[in-house]
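Quick one: the structure is below, and I'll ask about it shortly.
Of the protein chains in this complex, one is absent; all others appear in place.
On to chain A.
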Amino acid sequence: MTGQLARRYRRLLFAYPRAYRRARGDELVGALLDAAGSDRTRPSVREATNLVGHGLRARLGRPASRTVVAWAVLTTVVCGLLAAAFATRAGWETARPLPRTAEAQAMLAEILPDQKFTGIEDEPALFTIYGSPLGRSTVRELLLGDGGEYSQAGVAGSAPLPPMTDPAEIVDQARHNMRAHGWRVYRPIFQDLYGCTGPPCDPTTIPQSTIIVAGRGDTTFTLEVTPTDSYNPGRISGGFLRATPVAVYPLALAGGIAGALVAFLLFAWASRRTEGRHPARAMVKTLLGIALFLWWAPTLLAVPSMAWHTIDEPHPSWHPMWEWLGQPVFSLFFVLGCGSALLGLALAALPGRAPQRAHSPG
């Protein structure tokens, strides 16, 4: 009975680093068996959770440090999020290509049969930057300030608003036809055509465009009806996008967990390696701080604005996860952060004095 329980305890001790298990494993198991009494065959859930938690803490080394856990959490979480974002992008590869021009024309004819939409063109990819898929020639733009131009591509066209037509009639007709053809139609969004701060301009008299968003299967549709004003004729524009593919969700979860795990183990390895008097100890800590700033700052900037935008307007399909992390708008930050982290890991790997393990046997 004791042997079985000891084996189970030893299995839980895999949460501790190997050197720790070698030095202290027998002692820990002895203490656990003493505490367990004679009638137990398996560790309690509380014991198991406690051992795994403290085993992970032991992996970080630096037993006297009160901040190493916080740094580990910051690193693990942001790396998990970034890895999940990459996995999300990979998941998008399972999406169907965008509708071709003819298919888009046919769907627009279902929604507004009396209007003649023009300017519809096939898109080369689901995500484009300046109309082209991301490639070697566009990476420079992506990194150097134009990352925000990398976004979901849509197949769109427009038609003139017929003279003397109330935009509300077009909106009502479109909503009716969309529902009849199986689209889920969301509440309309109204946007001022221009801004003004007060007299002599009356904000209540500003003409507004009406935006309708809808979803059907793996396609989302946006219709914008702009009334005629003093300067421009009224227009109707409609565009189709692909909704987030189902595969994105499990891939993001798996990618996030894998990324967080790898980041934690690398952090723990570097932390244990540089404890004591490692020659690059201070530099490794500085490089980690730089990497965390470069990864977290875009995330902390982007999350509130994306959350507000998502709450403020209906979304048949949410924006891709990387946009919530401020990417690729701040892709240069991300790349520099990766460089800093890799340099830190390389310096941690430098030979130095053996780490001083406080938990080594005396």
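Assorted remarks:
Simple rule for what comes next: contacts are C-beta pairs under 8 Å (C-beta built on N, C-alpha and C of every residue); 3 or more make two chains touch, one makes a residue touch a chain; residues count from 1.
Keep in mind that, in the parts below, contacts and distances are computed from a predicted model.
Of "Electron transfer flavoprotein subunit alpha/FixB family protein", "Transcriptional regulator PadR-like family protein", "Nitrite reductase (NADH) small subunit" or "ABC-2 type transport system permease protein", only "Transcriptional regulator PadR-like family protein" is the UniProt protein name of the chain excluded from the display.
When the omitted chain is restored, the residue from A:L32, A:L161 or A:V225 that touches it is A:L32.
Touch with the chain that is not drawn comes from one residue among A:N50, A:T118, A:S132 or A:T310, which is A:N50.
Not every partner is drawn; the one left out touches chain A at residues 24, 26-35, 46-47, 50-51, 53-55, 57-58, 62-64, 358-359, 361-362.
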